[in-house]
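What you see is the complex with one protein chain gone and the rest in place.
Entry: subunit A
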């Protein structure tokens, strides 16, 4: 338990901040200078992975190491769902956080990594309460909405945070009825005690960030107003005309998410933003549907 507090504690320090996807040390430095509270080191940003149609795996540790050496903020890196050996490798590299991510091609379609056994903390995606609690039960120390990475379309992230918040409201009544609470826990495939604790506290027991489709300062502020505690930005920044300016603007919008005049200021004159793909045009399966 003591150890879990140390893992979840780093996520608490990241709150109110922006975590940016970067593919090179140069981009990591731009992100740090813009005020990012952490970076996610990966070989290709989700927008490019989507286009490639190839298998996407953990990045080369050399590239992650270069980024760890280039910046003083925490560095996260992604592993495939269920690929506990990639996780062991990144733990050995001493990255600060591992993202067990649906953006990469899953290594196991039935099971996620048993994260409790690791020293390194994990963040996982979730699109509803049950999924969030299953990941926490496996040992995730931070949750993010799945959203739809690489699209620049915010609607899926909005759907997921609204669903999680809505389900907490909806299930609170079950606290008065042990039997129904037990049934619900079984349906969600989580221990009753975890569901109960969460409903009593009226929030997830770990930090919950927004991810997937954030492309503008207004997107970031929207998700913060809906109850997310911080923001992941993937393709949005480095697919825009002026990454430095946009990165700074998203950082400021995340701090001042309730201040409309500040949001007006940082939303103005950002140049061309990520074109994106709207969710309705996606053929085949969505990334958010990956994971159990």
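Just so we're on the same page, a contact is a pair of C-beta atoms (placed from the backbone, for glycine too) under 8 Å apart; a residue touches a chain by one contact, two chains touch by 3 or more; residues count from 1.
Basically, contacts and distances are computed from a predicted model.
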Name under which UniProt lists the unshown chain, selected from "glutaminase", "Exosome component 7", "General vesicular transport factor p115" or "Ras-related protein Rab-21": "glutaminase"
Residues belonging to subunit A that touch the chain removed from view: 2, 5-6, 9-10, 12-17, 32-38, 68, 72-74, 91, 94-97, 119-121, 248, 251-252, 254-256, 259, 262
